[in-house]
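Only one protein chain is missing from this complex, and each of the others stays in its spot.
Our next item is subunit A:
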Amino acid sequence: MGKTISEKIFSNHTGGDVKAGDLVVSSVDFMMGQDGTSPLAIKAFEEIGGKSVLEPARVAMVIDHSAPSPLEGVSNLHTMMREFAGEQGLCLYDIGMGVCHCLLPEQGHVAPGEIVVGADSHTTTYGAINVFSTGVGSTDLAAAMLTGKLWFKVPPTMRIELKGRLPLGIYSKDVALFLAGRITADGATYMAVEYSGEVIQHLSVEARFTISNMAVEMGAKAGLMEADAKTIEWVAGRVDHPFTPVSPDADADYQKILDFDLSDLSPQVAEPHRVDNVKPVEELEGTPIQEAVIGTCTNGRLEDLQIAAALLGGKRVSPDVRLIVAPASRQVLMKAMDLGIAQRLIEAGAAIVTPGCGPCVGTHNGVPSDGESVISTANRNFKGRMGNPKAFIYLASPATVAASAVAGKITDPRRML
């Protein structure tokens, strides 16, 4: 029996012939913490008795969740990160550099065939470029910083074949939401997901990140794709170390294989307060909204801003709606400026905030008021997620969010294309 992508990556890293279910201690190629998790990792590192990080060049700390700091308590934790990164010689991305999950691939820290852990659940994002990347807690991050290794249980794999061609106005976010709705919040728990098929082949690398980002919303440990010519070209422009892409064997042993034909997919929207509470936009059109958010590790990349700007071009955001745009990195913002995208968004009425997590995690930058409804390109709509448990969050693609911002109510973007 052949091997899945996960089994091959773990076999390559451990020098063994490992299968799903095996427990292994594996080297970790890169590790990351953000400002919600790094302070606890630093504390754990010191409690373990750690003096120096084993390989500082393999560690990044990113200040993105509350950036710039809205509170003195946060400021002190940011300072703790800056001091630790300075003492240990770690790579620190300070406020305004962007969201960790946009930065790690963009800055060339992660490459196909590697194992990456991040103290953030959406670390699954890099699976789109063939990286076995998964979220861990702060103490596991501390252990990896100290020893360069972690223990893993090699996961079984769910293979998802996506057939057909996405119709006009349908994007990778609609695919990610559709899958979350079908597979549900725990349908892939503990498994690695392998996404494949015609739909994935036709997506850009940026669009693929959106799908792997949301693998964790189905409980998955990783959201992997094969590295094709597009992946290699994208990575080669950023990574300056050698890497080995991994493909699954034709006779790999999958726990489950699912097939979907997406030729007739509609724009998808997740209703409050569950990511898997997904409906086609037609069923929710007309729902009034007061805030619209474009950005986050799911949909804050250049292509996402481009889609929103194209749809907003020449139109104005409804006077009843606040449109907040948080580019996923400084590089994204600068390219959006070069291409006139940022200007079109601002002219349409958007408020552009610091590159970073923006209002997604409820710390600042657009906390909704009681009873308000928000439509967002983020990946989570739990009650209280954006800082107010009395608000309602709908999740959708950048196009659906932009169209809804113009209309003041949930709107099918295909009406405005």
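Keep in mind that, in the parts below, a residue touches a chain if its C-beta (ideal position, glycine included) is under 8 Å from a C-beta of that chain, and two chains touch if they have at least 3 such contacts; residues count from 1.
Just so we're on the same page, contacts and distances are computed from a predicted model.
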| item | value |
| --- | --- |
| Undepicted complex member, UniProt protein name, chosen from "4-hydroxy-2-oxovalerate aldolase", "3-isopropylmalate dehydratase small subunit", "ABC transporter permease" or "ABC-2 type transport system ATP-binding protein" | "3-isopropylmalate dehydratase small subunit" |
| Full-complex contact with the absent chain, from A:105, A:135 or A:366 | A:135 |
| Touching residue (missing chain; options A:7, A:35 or A:194) | A:35 |
| Selected residue (touches chain absent from view) among A:25, A:236 or A:337 | A:25 |
| Option touching the unshown chain, where A:19, A:82, A:149 or A:182 are the choices | A:149 |
| Chain not shown, touching residues in subunit A | 23-25, 35-37, 39-40, 43-44, 47-49, 65-66, 71, 73-74, 77, 118-121, 123, 135-140, 142-143, 146-147, 149-151, 153, 185-186, 189-190, 219, 221, 274, 361-363, 367, 380, 382-385, 387, 389 |
